[in-house]
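Only a single protein chain was left out; the remaining protein chains are all shown in position.
Entry: subunit A
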Amino acid sequence: MHGVKRTRQTADDIAAKKRREQSKIEEYLALTRDVLSRKKASDWSEDAFNLTTKLLQVNPEFYTVWNYRRNILLRGLFPQRTPEDVNNLLSEDLAMTMTALKAHPKVYWIWNHRRWCLENIPNGPGSQEDGDVAGWKKKCWDRELFVVEKMLDADPRNFHAWNYRRYVLAGMPVPRPETSELAYTKRKIEANFSNFSAWHQRSKVLTSLWSSDKLDKAKSREVEFELIRNAMYTDPDDQSVWMYHRWLIGSGDDQMLLEREISVIQELLDEQPDSKWCMESIVHYKLILIRNHSRSVDVGKLTGDCSTLLSQLQRLDPSRRRRYEEIAKNIDVGPR
């Protein structure tokens, strides 16, 4: 374990440790036997519930016991309880899993239990008439978003957290406007644009906004090109930037767009002649030009450009020599 000093132990110490561990092991086994036998006997009592709490504290990866716990809630504790009581029980379980997560942040079963709790929050405290039917839900889901944001502050590149964020955003009773999610990705990108997940999320949000016409696609895309160009020039070695650029170019149907971006990248290459990503992207886009717009471009010149760049790439990036050779070979095959 990290940060724990290894101390010298005498033979006596080791023996004493083994004895202490032995009693712990026996305790654990007894507890397990107890819980599982109750489960088999369909014991949905509060006693059983408390025993699962104890067991899961020691071993949160015992997913059978998580299942059992959920069944106790559904079949034993929820029936004949007011919605308010149900909400309180679920809130307590959310708090309990929060504590468990601090000690075991990567255990999937704890996250699953959280999702289950969120999804089972009852309607209330108000009713359909007074408009606060989703009051409890709003509170819990808002807090969940806060938890995810704290995680992403600590590690903005944790793709599990980004995935969970998408789950939370989708499940919120009052959905956040997508434009605020766009602003969130912008903040994360500005903090450090070497972040595939943030760019990826941005692309998903933009796709949704464009297809629902909430955002003018042409204008917005220009803004994105401006943004990505700044990233490109600031750090041409950052792969996530080039991936996003590829997504922006899309299918390559727009010849003017392709040619414009190629010249932007060429300017960067002139300034930074050893940038392998510039070369590779120019090759990639010129090949698209050849493929999609063969009638309106100088195929011969473009092919020549690509061959030259590919041989430069072989020298610059020898670990991928074979890949560049392969691409070069396929150009000569000609447009389909």
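Assume contacts are C-beta pairs under 8 Å (C-beta built on N, C-alpha and C of every residue); 3 or more make two chains touch, one makes a residue touch a chain; residues count from 1.
Everything that follows uses one rule, which is that contacts and distances are computed from a predicted model.
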Protein name, per the UniProt record, of whichever chain is missing from view ("Gamma-secretase subunit APH-1", "Septin spn4", "GDP dissociation inhibitor-domain-containing protein" or "Exosome complex component RRP46"): "GDP dissociation inhibitor-domain-containing protein"
Hidden partner chain, touching residue among A:Gln22, A:Thr82 or A:Asn192: A:Asn192
Chain not shown: contacting residue from A:Glu46, A:Asp85 or A:Glu267: A:Glu267
Identified contact with the non-displayed chain, of A:Gln9, A:Thr179, A:Ser294 or A:Ser311: A:Thr179
Chain not shown: contacting residue from A:Thr53, A:Asn158, A:Ser220 or A:Gln266: A:Ser220
Residue of A:Thr234, A:Thr308 or A:Asn330 touching the missing chain in the full complex: A:Thr234
Residues in subunit A touching the chain absent from view: 177, 179-180, 182-184, 186-187, 190-193, 215, 219-220, 223, 226-227, 229-231, 233-236, 267-268, 271-272
